[in-house]
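Report on the following structure.
Missing here: one protein chain of the complex. Every other protein chain is in place.
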Amino acid sequence: MRAFAAERNWNSYHDPKSVILALVGEVGELAELFQWLPAGAARELAGAEPLRTRASEEISDVLLYLILLADVLGIDLAASAQAKLDDNARRYPAPASPG
Amino acid sequence: MRAFAAERNWNSYHDPKSVILALVGEVGELAELFQWLPAGAARELAGAEPLRTRASEEISDVLLYLILLADVLGIDLAASAQAKLDDNARRYPAPASPG
Amino acid sequence: MRAFAAERNWNSYHDPKSVILALVGEVGELAELFQWLPAGAARELAGAEPLRTRASEEISDVLLYLILLADVLGIDLAASAQAKLDDNARRYPAPASPG
Partner (left out) sequence: MRAFAAERNWNSYHDPKSVILALVGEVGELAELFQWLPAGAARELAGAEPLRTRASEEISDVLLYLILLADVLGIDLAASAQAKLDDNARRYPAPASPG
């Protein structure tokens, strides 16, 4: 992604607020795919074509802007997400399993 | 808007979560209009055509879904917004004017 | 709202991209209220307290930033929304009523 942006001279556009707005745009496209689906059938409908491919693309677009944002901010996304998972496990302890 | 939805038998789609997703979709389209504009020039660029008309349309789309959501939930949007304004004035007091 | 912002010297913060991000923040708070509600019960649950007041507040917050954005851009929100409604009526004709 860094090479992709650099080759097109797009780096100057990638200030954090602009990238977040681009992320919001992609989240909006993702929401539009699902908005009128019946809640109970959404998982099944989105697991089949043609929705499956479109959902994959929109989820990927969100991910790519999220990675770009992390890169612009110098954030190690994998380490940060793992830390958040560990933190969630502490904040929401699992119920003890019986037995 | 009520007549519009009723005539098309769309009311059954208008559960709150679906309407919020539709709202998110329109907010996404609004964000896309502005995402790569230089921050300092966005106001001037969006005040002139062709962006002005497109921004008006997207802002209106967000408003219409917001009104639909309030209607679905039985919320009086005008009264509620006025109450929020009054509340904001209490929470963020204006600095005393000199003199 | 203009007086409110002017008295607090907040106008300089109200460039369009910043206001859209603030709008996104409020839409996020609205989404959080509804995210884990069962789709079929969301309307009823949000029509009763304590959710009703919180939903009113979040919807109002979204509306206030939307009005601020329209004002910053010099857009007449009421006229623009009415034009969009008329346009929707043309684009999605109601089915002829029987009889």
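Worth pointing out:
The letters A, B and C name the chains in turn, as written, and every chain counts its residues from 1.
To be clear about the criterion, contacts are C-beta pairs under 8 Å (C-beta built on N, C-alpha and C of every residue); 3 or more make two chains touch, one makes a residue touch a chain.
Computed from a predicted structure; not experimentally measured.
Where chain B meets the chain that is not shown, the touching residues are 17-18, 20-21, 24, 38-40. Mapped onto chain C, the interface with the missing chain covers residues 13, 15, 17-18, 21-22, 24-29, 31-32, 34-36, 39. Summarising the interface, chain A meets the missing chain with residues 1, 4, 7-8, 15-18, 20, 23-24, 27, 30-31, 34-35, 37, 39-40, 42-43, 46-47, 52, 55-57, 59-64, 66, 69-70, 72-75, 77, 80-81, 83-85, 88-89, 92, 94-95.
Here is the rule we go by: only the chains that are shown with their structure count from here on.
At the interface between chain B and chain C, over half of the residue numbers appear on both sides, which makes the contact a same-residue one. Looking at chain C, residues 17-18, 20, 24, 39-40 sit in touch with two or more other chains.
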